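Once you've had a glance at the structure underneath, I'll fire off some questions.
== chain A ==
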Amino acid sequence: MSENVLELERVSVTSTAGRALVADCTLQVRAGEALGLVGESGSGKTLSTRAVAGLLPEGFTVGGTIRIDGDDISTMAPRRLREVRARRIGMVFQTPRAHLNPLRTIGDFMTEALVAVAGEKPGSAERQAIELLAEVGIPDPARRLRQRPGELSGGLLQRVMIAATLAMDPRILLADEITTALDVTTQEEVMAVIADLRRHRELAMLFITHDLALAGAVCDRVAVMQHGRTIETLRAATMRADATEPYTKRLLSASLPADGVVEPGGAAEPVLAVEGLRKTFQVRAERGFGREEFVAVDEVSFALAAGAALGIVGESGSGKSTTARIICGLETADAGAVTVKGEDWIAPARRAADRRHRARIAQMVFQDPYQSLNRRQTVRQCLAEAVAVHRRSAPQAEIRGRVDELLTMVTLDPALADQRPRSLSGGQRQRVAIARALAAEPEILVLDEAVSALDVTTQVEILTLLDDIRRDTGVALLMISHDLTTVRRLCDHVVVMRSGRIVEQGPIADVLDRPQQDYTRTLLDSIPREGWVPRRRLPARTSALPTVATAPIPRGKK
Partner candidate 1 sequence: SARDTTTEPSASASVDESTLVASLPAATSEVDEVTWALVEGEPRSVVPGADYNFVAPNLCDSLLQIQPDFSIEAGIADSAEWTDPVTFVIDLREGVTFWDGTPVTADDVVYSLERHWKDVTDAYYGAFVLVTSMEATSDTQVTVHFTAPDSDFRNAIASGGGAVLSKAYSEEAGDTLGTSAGGLMCAGPYELESWTPGKEIVTVANEDYWGGAPLVKKLTYTFIPDGTTLTNALLEGEVDGAFNVPPASRSAFEGSDTGRLVVGPSTASLSFGPTTDQGAAASPQIRQALSMAIDREQYIQTVLNGLGYVQSTFVAPFSWSGAEAADVYQAGYDALAVPSVDMDAAKKLVEESGIDTSVPLTLAIPAGSKELSQTAAIVQSAAQQIGLTIEIDERQASDFAAIFLDESAREGLDFVATTGYTETPGVLAYPQLFLLPAELGGIFNWSGYSNDAVTAGLQAARTTPDATAAAQAYVDAQEIFAPDMLQITLAGAYHTTFLSNELTGATTSVAAYSSPWALHLGGE
Partner candidate 2 sequence: MTARVLLPLLRKLGGLVLTLFLSSVVIFSAVLLTPGDPVTALAGGVRPTPEMIAQIRAEHHLDDPVWQQYLHWVASVLSGDLGTSFVYKTDVVDLIAPRIGITFLLVVYTVVLIAIFGVGSGIVAATRGRGTDRAILVATSIGVALPTFVVAILLIWVFGRVLGWFPVYGTGDGFWDNLYHLTLPAISLSVLYIAYLSRITRGAVVAQLHAEHVDTARVRGIPRAQIFRRHVFLNASPVILSVSGATIAGLFAVSAIAEQAFGIGGLGSLLTEAAARKDLPVVQIISLLLVALFVVLNAIADVAIAVIDPDSVKPRRSA
């Protein structure tokens, strides 16, 4: 057994207010080893890691022992501790954009520690920086040094972060959900880079994620955390078999198995037909005056049969949401046709009566349940409002009754009816949003990443609920997601989009099991699963500045 690079023994973290946020985190990371740290949101993964790096908020206290290379950090003098942390630990965060000073260049960022801590000359530091950037696979590294974080995509920034931590040649990399904010394809790229580095540098890693499949695929061992405690540590290869804790088992089973087969829904008569949809945005030109056209959706055509479920998949920025918004009248298309039950819906409804009419047919559920509910309304107020729109002169009692009905339909405890969104959990919030959408008894339900923001366990619940509702009410689902697994679970047909165009579409089994297009295959390959090895693909895929031709990178988005 090789020596431990990092060792946490009964580490606890207590907040300023005296609340124990982490009760007992015990784990060891051996040299060159990758340890996964998994657990549901709020279980204390981040705080434990930050305790190691010395990044806890002011007033937080740490108990237990943390050893770096065998040395107890609580016994070190502050100067030495800083030195030890700076030299032996590299830390990479979830949101690279937030963790890089937006006002300083990449070069500054790369060389800063080299100059300030290691005392290198600026010239040699810069040479090292260029080498490091090249090492993590960033093309044209010399030019990058002069750019600022705002000019780089999220995937590139994450690599810059990784490259910068390598500058001091650390022994261990603390990686806190470093791919959560990335596309599956980009995630694969970043994981591939890390895998390479670890091989070449004998780098140990503490890899935090709540994606068990990912952890299982990239780590040697996996530690599971619940309510501030590490409850067990498993060998990654055999974790399904070895898991003893019920919580771990639940986590493992919560991952969606890729087998839920959905039989094609009702009649072939399409309730919704989209023809040659096109949408361009006027964006201010990147350079110079004037504006540029940016094509977000191009030549999109598909049909949704009544009572059926259609999935739209594709990487971020591929135009999925825009398509959905056009259908629901939140955006005006430039060209094409949207036909709903034989009516032309291409122009958004202007008159209030038209809006109500359409509302009875199509409804939408958004990604972030918290933001899509008015935080000032209680659940009941929110639902009552949605009901009252369509039953304008209904007596209060009738509306109440309908609200209760809706709550039952989404299996939400009626006791929660007088709560405001703030005091609901993510899953409960999304149930409210679904109930609200159902208030109008629509025939089409558009779901824009309706479960992506939720916990794995909650995801399954909501998807099951949606499936049940579809079966009970015969509502057709238009399901937007970048998660192929989700789509496979719920949909009978799928549309694959990239850069605003449809790459491939057809029945779910045909497309996902026998993909015709490379792009679809790439998407499928990027999904972490047992035995998955992240691979580096064409450099062009993730290194081009904006992912899509001329799209400006929105600052701080995702």
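We take it that a contact is a pair of C-beta atoms (placed from the backbone, for glycine too) under 8 Å apart; a residue touches a chain by one contact, two chains touch by 3 or more; residues count from 1.
The set was built so that all candidates are chains of the complex that A comes from, given by their letters.
Note that the structure is a prediction, hence the values are computed from the model and not measured.
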Interface partner of chain A in the complex, by touch - 1 or 2: 2
Residue ranges of chain A touching candidate 2 (in the complex, touch as defined): 53-55, 82-83, 85-87, 89, 91, 93, 95, 98-104, 108, 112-113, 116-117, 148, 150, 161, 164-165, 168, 281, 283-289, 552, 554-555
